[in-house]
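Structure, as structure tokens:
Apart from one protein chain that is not included, each protein chain of the complex appears where it belongs.
All chains are identified by letter, namely A, B and C, in their written order; residue positions are counted from 1 within each chain.
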């Protein structure tokens, strides 16, 4: 495992509490199972631990195939001291309905869970427990832990399979999500200094402030990618938090900063948007290799550079 | 007032409960103060009332200068039966800390509010009530109403000034938000059939599915705007909910569909992305008129059409 | 034959004198063989006959696969009263060496011909008559006619096969051109009012002044084509004749002005370069049909227009 050496004395952190999908994602990182893992209450505090050197890296959700980007994560990695994404993990999103021993479906009048989980299981509840009320919790795991702690605000919780396993609560129903096939993408974020090696199937993440508020600004940015044949696999706008209409674009592109075409596009982007942040180059979870035309290969960039050098 | 005639027998709805910023926005629409106004529990149910003919129009938050786009609203207007945005309102976001009579700052150990409001008042609480716990509520107004109903889960709530006025709770502190100057933009959404007249300072909202997953697809879309001189004032990507990497772009452009350059760009976009939705042309809240070059004026489009007709 | 009805009482004209490749091209136009054909001394005088109503149409060379565009023709059709290209013909360029009866290769010390023909037969003369001098003539046919008239300035001429046939001069050598396979493209130019019907394999010719001297002007023009999927098959810059750096682009595109995508591109171009000239839509000589993506078809344009109409 490249990005998380066992030799690090520092723990890993994740968006807690224990049993969240985020911990499930963290456990997929080679070596993570043998390291200390401490939960954080939100993305900002998880990254604060990394920035202060209290944690080696933090696992956070970044994008959900149903809900879209996770604003708290996008914003937390784009501001403050620089960080680097080291690894990505994609986890299927599947929910279970859990309850303490003895509770049956007929006993349930209220269900605790995170609003997102509630939103993604509406169909199942509409059919099986149409009268159950929703009690919002800060996470799916928190709701389950409340049941263990003996809450009387609700009789059951919607959570990830992992938390059922960890708490020993009964599973009353599994795979209750409305959208079969939904996935969430997670990123492991560490300090700068560790740049994962290129694997041929990599991803680079950037935060690019839109330089000026004029019709062509976004096209000028896209042109820097297009002129080097760099493909965008994700683009999301985030407000800068200053004024309506002032955006930072959060972008994933195919390739590694050690690929000549990506490095060259980054040079161009740094000129047109000097506040741009490099948030890491790391292996793609899906191991899919991009199709690179011959004139955008490292060899083509090398020959072009040699040719211009020969003129000077 | 064009978009909300008093003569409509149908009520208006808004993201409730009463006292939210959304109701405050609705009250700014000319005529709304004299109409029946009913709260809805979420964006989907508010729009369902409009789609079923139970409400004339629904007021919903669409974008916050700190948090960015409101995914629930963006998704709810982009899917299902077609709707139209009739009006936009921009409201400053300012929070108050409220409590029942007799409660003082020293009594507060827990504060109820919506997680977004809690996130936007962290600095004030860090300074004044560093040990207060957060109890999540479904809205800022809901937390205030729980106080009125006598909850013992928390002693105070963070909410909008309007809800303090409506409930009669005491204001312990005002303007406690961390970001002075933050605003939220709201839209009033009705059924198709009512197209507000152009005013010279209009906005058009579109939902454009990205046609294919290839490097140039987004540029092909932007090109349709650029070739007619149409400026984008907002662009956000939203997942289609099917696969990671499949997006719908939610876009605001300067101008009205009755402006020739906007109509022509829409024709081009409908070809390259036939699933595109027109979500309305309506007056800008800020009344700012766009700068149109002479060759993109209605007159220029008219002359060009006449010229081509003369050839045929 | 659509464009040249036998019923026209007016003659045809061509870049003379008789026997040029241009006359050969004219004879390929259906119906032309039965009409009166009068030579003109240059492109400007040929087009003057058409503009004054003294000729129905004029045949002129426009492009040579070796020499490139023919500036005199490009400029003559782009300025003055408007004209329309009705037809194009592509003729292989093959030269013969002709001389009066009794003259043999050994007798030749000087050869009359047009400088272009001389340039295109350098290899043959280098090998067979290395010491022959060149006497410039205004056309290949003029040189041959001088021989018939008994000139003593040269003993042989390089000309088109047609002129050998017409004058009865002896052919001493045939196919003496250096570039086997060279072709010249000719256009038949008439008055506006006759627009050839679309055939599915058409070409449209435009003269587009570059609107401003700035980096993006040419891209702005190309963008109007690209955003409608219109392919350029020829692009040439011509000076406006006013200052260095002021250009008119002479352009051929695939398709007919009755094709929706071409008409729409023309509307866009007329806006960004109002001085643009439409020089005709006419069948391609090579009958090659363009590949049109479904979203650039007439049906797609029609649906897009209907859709926008439905919004208004």
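General observations
Quick note on the criterion: contacts are C-beta pairs under 8 Å (C-beta built on N, C-alpha and C of every residue); 3 or more make two chains touch, one makes a residue touch a chain.
Since the model is a prediction, treat every value here as computed from it, not as a measurement.
When the full complex is examined, the chain removed from view is found to touch A, C. Screening C:185, C:256 or C:271 for touch with the missing chain picks out C:185. Of C:23, C:63, C:202 or C:259, it is C:63 that touches the chain left out of the display. Those residues of chain C that touch the chain absent from the view are 63-69, 71, 90, 115, 136-138, 179, 183, 185, 214-216, 218-219, 222-223, 225-226, 229-239, 241-245, 247.
In the full complex, the hidden chain is touched by chain A at residues 195, 223-224, 226-228, 257-258, 263-264, 266-268, 270-272, 274, 278, 295-296, 300-301, 303-305, 307-308, 311-312.
We take it that only the chains that are shown with their structure count from here on.
Arrangement of the chains shown, judged by which pairs touch: a linear chain-to-chain path with two open ends. Averaging Cα coordinates per chain places chain B and chain C 59 Å apart.
Centres computed as Cα averages put chain A at a distance of 26 Å from chain B.
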